[in-house]
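Here the complex is missing one protein chain, while the rest keep their positions.
A and B label the chains in the order they appear, each numbered from 1.
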Amino acid sequence: MKQFFRRTASYTLFFLAVLTVGLLVENPYYLQLFTFIGINTLLALGLNMLMGYAGQISLGHAAFYGIGAYTTAILTVHYSLSPWLSLPCALGLAAAVAFVVGLPTLKLSGYYLGMGTLGFGMIGYIIFREWSSLTGGSSGFVGIPPLELGPVSFFSGRNYFFLVWATVLLIIILCRRLIKSRTGRALRAIHDSENAARAVGVNTMHLKLQVFVFSAAVAALAGFLYAHFISFISPGSFDFLASVRMVTMVVIGGMASIWGALLGAALLTLLPEWLHTFSEFEMIVYGLIMMVVMIFLPRGLTRGILDIYEHARKRTSPAED
Amino acid sequence: MQAFLQYLFSGLTNGAIYAIIAIGFSMLYNATELINFAHGEFVMLGALTLVTFWGVFGLPLPVAFLLTIIAVSLVGLLLERLAIRTVSRPHPIVLVIITVGASIFLRGVAMIVWGKDARSLPPFIDLPPIQLGGATFLAQSVWILVIALLLAVGIHLFYRKTLTGKAMQATAINKRAAWLTGIPSERMVLLAFVMSAGLGGIAGMIIAPVTMCSYDMGTILGLKGFCAAMLGGIGSLWGAVIGGFLLGIVEAMGVGFISSALKDAIAFILLLLILYIRPGGIFGAASTQRF
Partner (left out) sequence: MNTPENEHPLLRIENVSRTFGGVKALTDVSFGVAPGIVLGLIGPNGAGKTTLFNVITGAYRPTRGQVVFSDKPIHGRRIHDIVGLGIARTFQNVELFESMTAVENVMVGLHVRTRNGFWGAVIRTPGFHKEEKATREKAMELLDIVGLAEHADRPGSDLPFGWQRLLEIARALASDPKLLLLDEPAAGLNAVETRHLGELLDRIRNRGVTLMLVEHDMSLTMKVSDRIVVLDQGRMIARGTPREVQSDPAVMAAYLGQ
């Protein structure tokens, strides 16, 4: 009962926050920024399922983000397909690639898994960059059409903002439902002890593959929304650093936490904007922040702050449970 | 045949560079089980520092060389002291992010110090290219090959003959046991960091005359050196050397005979192949970490 209340409260809060921002913010720059936060939240949510819950690292997830973006760009521009038809193609392709890549890669563990996914991610990036007849090469892909649904055009910043955040809400609900289910419990079991999970009869390979495919599809969904939002994509958005940025969002927010993913995505979207004031010192400060946060809060901000809070509370009332 | 030789020469040259970078990766992994994503930046720092000391200040080459090694090793020392050691609970993912952060940081510093323009250096000694079977072999390539092999042999002797080298390997095999037998494992980790940074710096210096040096040259070199290390079997010295040359040659042949678009992809395709077939690398244990 308490849990139900808390869940309803957090959804309501989320809903109100989105509504407030969407209706009150007039400045198109801020609206765009919030839309980017939404897209990045999707990326973090998907990867969080893989890393935070199933405990499997991926250093190549930007490739799935790119597959989503490039598939819809190619289909809508070269083949004049409606974006609503290219969406399932983009998700399906990302899922299929994830399945084929995941089958051998997820047998690896620890650093070796990180390296395998890194290699895959780099190959993806190089394909986006070098297959210029299809992707426009390193100069990028221009003229991706905006989304339309009957009379509603998502060309305006506000409509797109709502579209993105409605998608975020949908994915949050989806992740929540998944976590609180037989599948989710088994995933967390793999995270805690793969050995014990196997011993109680969890088909760990099957489940890891499932969550890998899921997180790839979510990343592709983010890529789809990204491509139709800015109408121009280039390989630079899907390189190794982009993969690391996704991992950082999950870790800085706090692994295995849905609101942490949102926090991490927001921070990593806003950070470069704030850092513009540092002009050429931007990279230095960005790198420093990444290091400092990880050195002092290795469990992420939400956990880190929670730890400090718990610590303080325990000190004031040691008898409390 | 002539084309083949030409590709082989260019593959050997690049391979030697990859080998030196891979040795640095392996050495560090041996002592700490850490993959340092900032390793490529040591290469970049080596190249650009040499540009300054030799090209701009006009110091004699050996002096500039030595000063550069010291400078880059110092950066490695600072990185270990300030960033790696201070982590309270080193989870691998956290260490990955920290080293990537360090790599962005170092790149940012380099961009301010050296600017965004690419620079180049003349060969160490100005000799005419060598003609061999109709193919051209640059004099600097000879330098690169000789230095790479000398380094490999030197480190081999260091591991085999010196007490410090043996201690470092003992640390690699079992940190706790090494500590119990009185080997100061913390200092071994630091030493491994410094040496691996120094190696990266040397790699950067010797390619400076054959490539364009800029603040962003390190990342891809680092990643490829890393592929080479995995190819040979991470942690193995001669594995790193063989992996480096193998990668260099396959890459050159791929570019020459198939397509230059493949250039950067080959390293990663090889990486995936080795991980799927023999994750421990050519010289590593066959079953490492795979079940």
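We adopt the following convention: contacts are C-beta pairs under 8 Å (C-beta built on N, C-alpha and C of every residue); 3 or more make two chains touch, one makes a residue touch a chain.
Please read all numbers here as calculations on a predicted model, not as lab measurements.
Visitor: For the unseen chain, which displayed partners does it touch in the full complex?
Guide: Visible chains that the missing one touches: A.
Visitor: Would you indicate which residue among A:192, A:280 or A:310 is in contact with the undisplayed chain?
Guide: A:192
Visitor: Even though one chain is hidden, which residues of subunit A still touch it in the full complex?
Guide: On the side of subunit A, residues 174, 177-178, 180-186, 188-189, 191-193, 195-204, 210, 214, 256 touch the unshown chain.
In the analysis below, only the chains that are shown with their structure count from here on.
Visitor: Under the stated contact criterion, what part of subunit B meets subunit A in this complex?
Guide: Touching subunit A: residues 33, 35, 83, 86-94, 96-98, 100-109, 111-112, 219, 223, 226-227, 230, 261-262, 264-265, 267-269, 271-272, 275-276, 279, 288-291 of subunit B.
Visitor: Subunit B touches which residues of subunit A in the complex?
Guide: Going by the criterion above, the answer is residues 51, 57, 59, 104-105, 107-112, 114-116, 118-120, 122-123, 126-127, 130-131, 240-241, 244, 247-248, 251, 280-291, 294-295, 298-299.
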